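Left out: one protein chain. Kept in place: all the others.
Labels for the chains are A, B and C, by order of writing; each one numbers its residues from 1.
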Amino acid sequence: MNRKPIRVGVLGATGAVGQRFISLLDTNPWFTITAVAASERSTGARYADACTWRLPGDCPDSVRDLPVQPCEPGLDCDIVFSALPADIARDVEVQMAAAGYGVFSNASAHRMDPDTPLLIPEVNPDHLALIPIQREKRGWDKGFIVTNPNCSTIGLTLALKPLHDAYGVRIVMVTTMQALSGAGYPGVPSLDILDNVIPYIKGEEEKMIQEPRKILGDFVPTEGKVRPAFMLISPSCNRVAAIDGHLETVSVELEREAAVEEVIAAFRNFTSLPYELGCPSAVNPTIIVRDEPDRPQTRRDRDAGNGMTITVGRVRPCEVLEHKFVVLSHNTIRGAAGASILNAELMVAQGMI
Amino acid sequence: MNRKPIRVGVLGATGAVGQRFISLLDTNPWFTITAVAASERSTGARYADACTWRLPGDCPDSVRDLPVQPCEPGLDCDIVFSALPADIARDVEVQMAAAGYGVFSNASAHRMDPDTPLLIPEVNPDHLALIPIQREKRGWDKGFIVTNPNCSTIGLTLALKPLHDAYGVRIVMVTTMQALSGAGYPGVPSLDILDNVIPYIKGEEEKMIQEPRKILGDFVPTEGKVRPAFMLISPSCNRVAAIDGHLETVSVELEREAAVEEVIAAFRNFTSLPYELGCPSAVNPTIIVRDEPDRPQTRRDRDAGNGMTITVGRVRPCEVLEHKFVVLSHNTIRGAAGASILNAELMVAQGMI
Amino acid sequence: MNRKPIRVGVLGATGAVGQRFISLLDTNPWFTITAVAASERSTGARYADACTWRLPGDCPDSVRDLPVQPCEPGLDCDIVFSALPADIARDVEVQMAAAGYGVFSNASAHRMDPDTPLLIPEVNPDHLALIPIQREKRGWDKGFIVTNPNCSTIGLTLALKPLHDAYGVRIVMVTTMQALSGAGYPGVPSLDILDNVIPYIKGEEEKMIQEPRKILGDFVPTEGKVRPAFMLISPSCNRVAAIDGHLETVSVELEREAAVEEVIAAFRNFTSLPYELGCPSAVNPTIIVRDEPDRPQTRRDRDAGNGMTITVGRVRPCEVLEHKFVVLSHNTIRGAAGASILNAELMVAQGMI
Partner (left out) sequence: MNRKPIRVGVLGATGAVGQRFISLLDTNPWFTITAVAASERSTGARYADACTWRLPGDCPDSVRDLPVQPCEPGLDCDIVFSALPADIARDVEVQMAAAGYGVFSNASAHRMDPDTPLLIPEVNPDHLALIPIQREKRGWDKGFIVTNPNCSTIGLTLALKPLHDAYGVRIVMVTTMQALSGAGYPGVPSLDILDNVIPYIKGEEEKMIQEPRKILGDFVPTEGKVRPAFMLISPSCNRVAAIDGHLETVSVELEREAAVEEVIAAFRNFTSLPYELGCPSAVNPTIIVRDEPDRPQTRRDRDAGNGMTITVGRVRPCEVLEHKFVVLSHNTIRGAAGASILNAELMVAQGMI
């Protein structure tokens, strides 16, 4: 890409996902961070002072001296990445889009809005056709909101996509074992998780039921909206003592019969539009299938493809449905900040930004 | 019980499950440990010297000075509890039974033998009717072998029992998150499990498919054998970083419709024959149903009822099958040593020993 | 003790230490809980509703229906145990004592007040002579404040006591590896401690420098105060990923030479006044010395003596000072709630309550 880096801002820049955005954007060749915004408590301070950096290593030099600004129009940038909590994101993201910013949001607030793309670039790039509809409906000029799915949804949906395309997925049973970073910071108290498993994550199962159906749904031009995929999904969500990486056991029922080898081939042959378009965060392959009986493992596989590749393993027949397998994805990269950045890269690559 | 304590031995007494047997038997009013046996490496030594005690606290005084003997007939006791590895258990347990010992085995070797009870006293006490058949077939005089199920099977099967009795269980999807002690000692290397999940336990899924069907099956007197329950079970077994306690997410399909309240009532009304008979290891209730959205939790609930109670929670409709819930059981007490001891207590209470 | 149980209240009853107080007092034969108090947020509610019980098992039945009251005079009880944060404890505890309550405080607020006993019953029971001085100075009629030391101080000081009595301790180097429960709830975020060590605990080293000197100091009747022991203490405090149990490596320089065997004998011969007086929380021995090279270990030894015994191991010569050893104590029992209750028992046994 022979153009100048695009000027970007991060909303909620001091939190756990915000730091991940900063960390990934710092080395992204297409974007340059020119604004950081956070809650009132932090505004005015230097970013390095306002933020207790909790990722390995240090806060990148490029943002250390940026002043923390309020989360409102006036930020010196063209697009913003939102790591805001859902309740705050609801209004702020609309204000930003109305003021002309492109908003790439990791928040859940607008994911299920009918006029808003819930985007995984490898899965449903055509849903970006919602953007002109969104602008028209909301009266926005050049601003927009594009969302990425929940961190537990994204690994599952990426794994379902090639199966759905080839054989039609009708039923999904999924049990998650989700990492601590998914709860943000301070998040899960250590007394709640050491030598323990918590079989509940508030709001998570609801998201896993809805979001894959929208993402795997068809954009219907004549209706100007996405018709959700018809698919029953039963999730059981658990929190386990891992830093990063959501592991999920999955059983699926397909519309058309497929041998195990065909399922594996579907995973392996899955191609990536953003990779073909040269998006810097895109990886190839998007899906790795491991042959060892005991892989993927959370710590050993979460960083595959810089955290953007998902890893599938144990593909085998299910005693009840048709096939079962295990899928792992890095929840704060593939499942949050990296996902949002790849969404922006797709729009850049397609000339939409 | 106004009789003298029964003299018992422990096979494989120095290992992880063996120590749990020692620990539980030490305070059991019906039994007194008079013999400990282990592999050749240890024989001859005092138990306290041969065994590196790894449970909290110290090796009980009552066994410290017992000499470790070989795992073969000649032990000074009437019944033996077997914590042997399956491959060794296969022959040794038969030799012991042939020599007249009652053998209560935690090993998998004989669980699926058609003439051998795979027993959970609260679930299938009538399967003890296999004992005379076993004796006759094998030519044993007073010896016998009674087995208890795998640690991941037992919590699941106890939870299925009241549902199966009331509504008929046809389909079971289950994902386990199993504790480290289930792998024995040294078991899982710490480098394999800290900040990690391993989505595989060798041989475990096979056991979870077979064992519940045998336990929930009907003893058919005319055939002299157990007809397995007709039930599809699809397990996905995972190892997580917890010391004790197997947590399982379960979805079930029932033959006859049941409201969530009825399912909960079935759990709560479940009664226990061994408790009614006064067995000292039996607890009441056998099944606790918790109302909080985030329970049971491994560390907080595994010790309920001295580790003999299972805890169920999150009973709710399943989007695919009919109901789903979470079940937790203590894998080395309810799921191993305590299970085997309760089996022995049942036979004592019923005058079979 | 043939008297009626003493009516007690717990201040800060819903927090981590407060729950430990409730749990221990529930089975204490000398006390009965008649009042629970907490911050305004909780007052008015039933205890069981106001409190998310986080210890293993369930909230004891005896307190479930008690109404949560404000932390101020008017509580229906004779003595109160304080699990309040230091900043709140400062005033509230004085108000309670002024109103006639005996206050046993786990807070740091008044530990170093010259007229206030910083008490470990096995170590400095004579410091209770401060009580009449405290009352006179403060104009209190029958109320008083007695404090127990910081959780990291108490294990160290109990271990130093027999050495100090026999040989005089002049110098102490100590590095702690402290459990998560020491930080209360929610306390340490899991993202801060999994696969990690934090080499810092705010305020902890200061307490470890001061408190042992006061506890091991002499009460001087003519001066009406405690003269601190002359002793240099250099602590380094660390947080590690353990639920309960503070492990400490200790090196000491003694005034009078002692062989390793003599040091061990001093530990083993240590006697306990509260045990001799029949205090129900007192244990015998107070100090266990283990011979294995790799003990005490946090998880395996913290529950010795119901959490009231401290365990010492690896007693050996130090290459720099004279001797070194390892000491472990249960931080929320021996180091907090159990300590405070034992303080109260001592006063009861001595007829001071």
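Worth pointing out:
As a working rule, a contact is a pair of C-beta atoms (placed from the backbone, for glycine too) under 8 Å apart; a residue touches a chain by one contact, two chains touch by 3 or more.
All of these numbers come straight from a predicted model, not from anything done at the bench.
Of the chains on view, those touched by the hidden chain across the whole complex are A, B, C. Checked against the hidden chain, the listed residues C:Val226, C:Val326 or C:Ala349 yield one contact partner: C:Val326. Within the whole complex, the absent chain has one touching residue among C:Asn238, C:Asn306 or C:Gln350, and that is C:Asn238.
Among C:Asp87, C:Asp195 or C:Glu255, only C:Asp195 touches the chain that is left out of the view.
Panel shows subunit A; residues 54-57, 194-195, 243, 299-301, 303-304 of it touch the chain omitted from the view.
In the full complex, subunit C touches the hidden chain at residues 171-173, 175, 177, 192, 194-200, 202, 209, 232-236, 238, 240-243, 247, 249, 251, 293-300, 313-314, 318-321, 324, 326. Residues of subunit B in contact with the chain left out of this view: 16, 54, 180-181, 185-195, 241-243.
Note that only the chains that are shown with their structure count from here on.
The distance from the centre of subunit B to the centre of subunit C, with each centre set as the mean of the Cα atoms, comes to 40 Å.
Taking each chain's centre as the mean of its C-alpha atoms, subunit A lies 43 Å from subunit B. Multi-chain contact residues of subunit A, defined as those touching 2 or more other chains: 192, 194-195, 241-243.
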